[in-house]
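A quick write-up on the structure given underneath.
All protein chains but one are shown in place.
Let's look at subunit A:
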């Protein structure tokens, strides 16, 4: 679903977050986060509520001061700068448009603080209004605008000062679902048009995957994995990420064969071992978990060949979703495995039905071994 091309500049560090810790009394909200972000990158911090992502964002904005650690932006240490001295602007979740000012005045607010000339302010406000296609509404008050329009004004206001870093706090959280999907790519286009480095915080994985070039998964104040959306999905580095992003089947087992080019894992939940076509850093017999995405699981009526990567079970439940269906297959061990099967799979034979016995199988590189 990621349509953002990789950015040329993203190799060079632009924003550096170094060992940042934030404690509120006894509670540690952010626990030793290290993160480097390239220029013009759109980065998403993804996590459930209370994972510390908003606190991290507020530390970048300057609303909170880290207990320890440093934040460097374009070579400048901004860790202890007050918000009004940082070249960083934020779009708030509630948009925080000033209700007593018009759209124009809202966008001009930041520019006025910089003591720009009136002509400059007017010109920049006009350009921002054009960017977000709100020129017609320049003289309206925020309460006269729809949610989507308010969001665009909020974006224009946070871009008007040409910040070095743009922060988006749940940018589409206040919009309804239909509008959200349409706005996601629009928002990315506008941000790329301006060419600004951007960090967004969201709990919506679809939003993060669609908009960002890289995603950071946060849980309990720690950054668990930072990677491109496809890598996060295909190669999660821990159980949390595997289960948090999309759906997956997790099997627990031990390493039975550990070679340089393959490993084999025995799981009590499966009758045959799991074969993975690459080596892992681990030792023989160590407990591991295997993540297998539902769309990697194939169903058939005849038994597949080979000694690995297949099993037999009965159809326990079927969720028909049109283009594809989710089959819940109960194995002999009692474990239920989800298989996402496209409707086109059943062109030549009837689809399996409730209670039917089926074989499930997957390819050598479909499973991901997780040691954490």
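Criterion: contacts are C-beta pairs under 8 Å (C-beta built on N, C-alpha and C of every residue); 3 or more make two chains touch, one makes a residue touch a chain; residues count from 1.
The rule we apply is simple: contacts and distances are computed from a predicted model.
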| For the chain omitted from this view, which of "HypC/HybG/HupF family hydrogenase formation chaperone", "Na+/H+ antiporter subunit A", "ABC-type spermidine/putrescine transport system permease subunit II" or "Fumarate reductase/succinate dehydrogenase flavoprotein subunit" is its UniProt protein name? | "ABC-type spermidine/putrescine transport system permease subunit II"
| query | Which listed residue, A:19, A:77 or A:114, touches the chain dropped from view? | reply | A:114
| task | Using the definition of touch stated at the top, determine which of A:145, A:172, A:232 or A:255 touches the missing chain. | result | A:145
| field | Which residue of A:39, A:53, A:161 or A:293 touches the chain not shown here | value | A:161
| query | Which positions on subunit A touch the chain that was left off? | reply | 61-63, 82-85, 88-90, 92-96, 98-100, 109-110, 113-114, 142-147, 150, 157-158, 161, 174
